[in-house]
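One protein chain is absent from this view; the other protein chains keep their places.
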Amino acid sequence: MANATQTAGDGGGAVAVRHEFDAKARSQTSIILGRFVRHRLAMVSLAVLVLLAVASFVVPMFLKFSYADTRAGSYLRPGGGHLLGTDQLGRDAFAQLLRGTQFSLAIAFTVAISSTIVGVLIGAVAGYLKGLVDSSLMRLVDLFLIVPQIALTALLVHAFAPSWYIVAAVLALFNWMQIARITRGEALSLSAREFVEASRASGGGTWHIVFKHLIPNMIGTITVNATLSVSTAVLTEAALSFIGLGVQLPDTSLGLIVQDNYTQVLLRPWLFWGPFLAIVAISMTISFIGDGLRDAFDPRQTKVRA
Amino acid sequence: MRRSKAIPAIAVMAGAALMLTACGGSSGGGQDNGSGSGGLASAAIGKGESGDTYTAPKVNDIGPVVVSTDKPFTAYNNATSDAVQSYNSYALIQVLARPFVLDGNNKVLLNKDVMDSVEVTSTSPKQQAPKIKKGVSWSDGAAWNCKDFYLAWLAQSGTDLKPDGKTTYFLPGATTGYSQIDSAKCQDDQTFVTEFSSPFGDWKSLFGISDDLLPAHVLEKQTGVSDITQVTPKSPADILTKVSDFWNTGWKGFKADLAPGSGAYMISDWQQGSSITLVRNPKWTGNPGGPAKITLKAIPDSNAQVQALQNNEEQVLSSAQPDANAAQTLQGLGSSGITYGANAGLNFEHLDLNLKRPIFQDEAVRKAFGQCINRNELVDKLIKQVQPDAKPFNSVIFFPGMPGYADNYSDKLISNPATAKATLTSDGWAPGPDGIMAKGGQKLTFKISHTDIPRRKQTVALLQQECKAAGIDIQDDTDANFLDKRVSDSDYDVALFAWSVAPFHSAGITTYKTGGNQNWNGTTSPAADAAFAKALAQTDDAAAVTDYQTADKAIADTYSTFPLFQPPNMWAYTGDIDKAYFQSYYGSMWNANEWQKPNA
Partner (left out) sequence: MFQYLIRRLLISIPILLIGSFLVFILVASAGDPLAGLRTKPGVTAQQIHSLSVQLGLDHSILVRYWDWLTSFLRGDWGTSVALGEAQSPVFTTVSSALWVTMRLVIGAELIALVLGIGVGVFSAVRQYSIFDYLMTSVAFLMFSMPIACVAVVVKNYGIQFNDLLQSLHLKRWLTTAGPPPGGFGSNLGQVIVSYSGTFLLPTISLMTISFAAYSRFQRASMLETLNADYVRTARAKGLSQSRVIFRHAMRNALIPVSTLFALNIGAIIGGAIITERVFGWNGMGTVLVKAVSNYDPPTLMGWFAVTATVVVVFNLISDLLYGLLDPRIRLG
């Protein structure tokens, strides 16, 4: 397998090492938090996301109609207690939207968190240890990668009852390889750097180096990837719903609601724009939060260090 | 009368491969019970129709036309068991000539462009003798004659047993009707004589309506058999093997020289999975068709079909699996010159209550479940967006418009949760703390199982709410593979699916007779069993209808199966076409040869 020869880097590694140790001495967490809090866009996004999440659970308690209530007529226009009108079955579209938000958030976070943890660990260990461990882990990645996830997900979802956690589990199962490969690439590159060699020379174990040196130095890539994978999860699920192989009733998701209503954009725009904006809002706020985190985590970031 | 006879047999054919149709969309549906948008009723009648005959009318050349539908054309030989599907007929109706054709109302018409007459020469035993017009030929120049009829029988007789005595050489999708033909021979090139061993009322459906007449001369040439009429179901194995191998597989794919046309059009191009193109048949002796070229495109997403129609990429749209949004968009496009139509399909969605489950052995429970069902709401919310004049469906044997159709269910599925509750209470059920009825510690809860079709999920969602008020707790059980095995293993509480054929007269027997082959929910009704037995023994069709009616009623009284509605078909066309209609079996292209510009 690829044996990265440990040639010297560009000669700047030592600076990075010193900075990192400096940061540590001044409690890394508080510095990162401080940086994050100062990131306005990220903070606003976080507020919006939290608000959205809380609202999706709290607001339904105060609505006139429950999400399952089908007593109203089909496709009523907004008004009369139906904030966004009703859907084909006469269910309140706003209550549906809130419920879809709950499910979508649950799916997205389950997928993103589990797949990122698995992917980063495997990728970092493989890239750092090289040799046999790397080969075998990467063969495992290859094995999962040779089949497009959406295909196997569709097959599995078709075979099993498509409740939200099955969909989330299957999506996560086929979503960790990308981050693993990217992490490995970075780890290969990083482990050739002087500060890693220095740490190794001073007796740092594998896990120590992975957690203390590799992962913190890859945090930019990891967070960008993790945030992207939250949106990916929402959108992949929506894609599956579109072809009829995603989450299914009685469970629901924003994707399912959008797919039910995507052709309404001209006919009944209120049905389309509600779930559409909810998906966009979730996806965008998470991405901005990811950006904020990236800036905050970056130990080499000098701009906001003061 | 005639029509009603023809339908069952055709339905057997068309439905054979489409049982438990996944999307409720199989063959089309074109009922004459006033469905379809009012002004379109005239479109159901062909321009070339005159009495009981049809002759292609003289029309103007309107250039190329593009038609879309849900699924692609797959096979020129649409009679093999692996191929038979209605989407093949959509194109073949214009490519392969047949002695009888159907109009939009399913009226049987003698095709005078290719036939002189079809006579019943004797009734006992029944003999049929089509006389073919002289000079009719395939697009490759060979004569269209008795041989082609003979091949259809040979391949579908079902008597060509292999030495093992169990399997046949030819692998047709169905042998209905053909298996009752004792002998078939060509008196001369123009006259084909068949003799039936037992009465078969729907004889007109054979040789062309329920299947196609394939080019026997192509098969002769490919197999080296000099005269196909010398081959019989009892011919030597090597000959039958050769002939049947070609019939079973030789017409797969598309090779222009193997797939000539005998109708007004012939196939010029086939893009597997996406489109088939027809051009005028130069050897056609009747009046040539209006469109110079017809492309039948498969666009599975009905909303995409709508946009293609709006964009004038296609002039005619047809869908047996319509989507409510697409239908509503189309209905709003009248100002852009688009005409919309919808009619009920020839299949019906129903609920089967599994009598093998203890909970449903209690008749009060079955009755109460029926009483809380609101079929009008189902139709209003699920069907009317596509077909504004849709109604609940009320029989398991007959379709509306057929003699014998009677309403056996409106007094049982009454949409009254209070009555349902009372029915349960008088049987000893009492509401529990959660509002769900219970008796002897047993809660009144069950699952409705179905495949992952959106309309089915919506149906269950509505039923859940309707019956909640009666204290009945319904769980949704969506299982994509439900129809694979579970349904036939009786592994369900309540099953929700569509029958496209079985309810028709005799076909319904296996489903509803005690211990019938497909009686998976354990329906038992001595009265129905007796009526079925009586019906089978009837020689008179009208008398048999009465017996089937009795059976229909008796089955309804068991409260074990509840028919809900008929899924609709829809079609639409742009201002470039004068009129189009969705024919039950042949889709929108049944009269494509007649299409004109509106003012031509």
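Chains here go by letter, A and B, matching the order in which they are written, and residues are numbered from 1 within each.
Methods note: a residue touches a chain if its C-beta (ideal position, glycine included) is under 8 Å from a C-beta of that chain, and two chains touch if they have at least 3 such contacts.
Note that this is a predicted model, so its numbers are computed, not measured.
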Using the touch definition up top, pick the residue from A:Leu171, A:Val196, A:Leu245 or A:Ala296 that touches the left-out chain. A:Leu245
If I consider the whole complex, including the chain that's not displayed, which of B:Ser137, B:Gln222, B:Asn376 or B:Thr510 touches that chain? B:Thr510
Tell me where the left-out chain touches chain A, residue by residue. 2-5, 7, 9-13, 15-16, 135, 139, 142-143, 145-152, 154-156, 158-159, 177-178, 181-182, 185-186, 188-189, 192, 220-221, 224, 228, 231, 234-235, 238-239, 242-245, 255, 258-259, 262-263, 265-266, 272, 276, 279-280, 282-284, 287-288, 291, 294, 298, 300-302
Where chain B meets the left-out chain, the residues are 12, 16-17, 19-20, 22, 66, 68, 71-72, 74-75, 77, 80-85, 87-88, 166-167, 174, 249, 252-253, 269, 271-275, 277, 295, 297-301, 303-305, 307-308, 310-314, 480-481, 483-485, 487-488, 501-502, 507, 510, 517-518
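Following the convention adopted for this analysis, only the chains that are shown with their structure count from here on.
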Starting from the mean Cα coordinates of chain A and chain B, work out the distance between those two points in Å. 48
Where on chain A does chain B make contact in their complex? 68-71, 73-74, 88-91, 158-159, 161-162, 244-245, 248-250, 260-261, 263-264, 266-267
Residues of chain B defined as touching chain A within the complex: 303, 323-326, 328-329, 332, 377, 380-382, 385, 452-454, 457-458, 460-462, 464-466, 476, 478-481
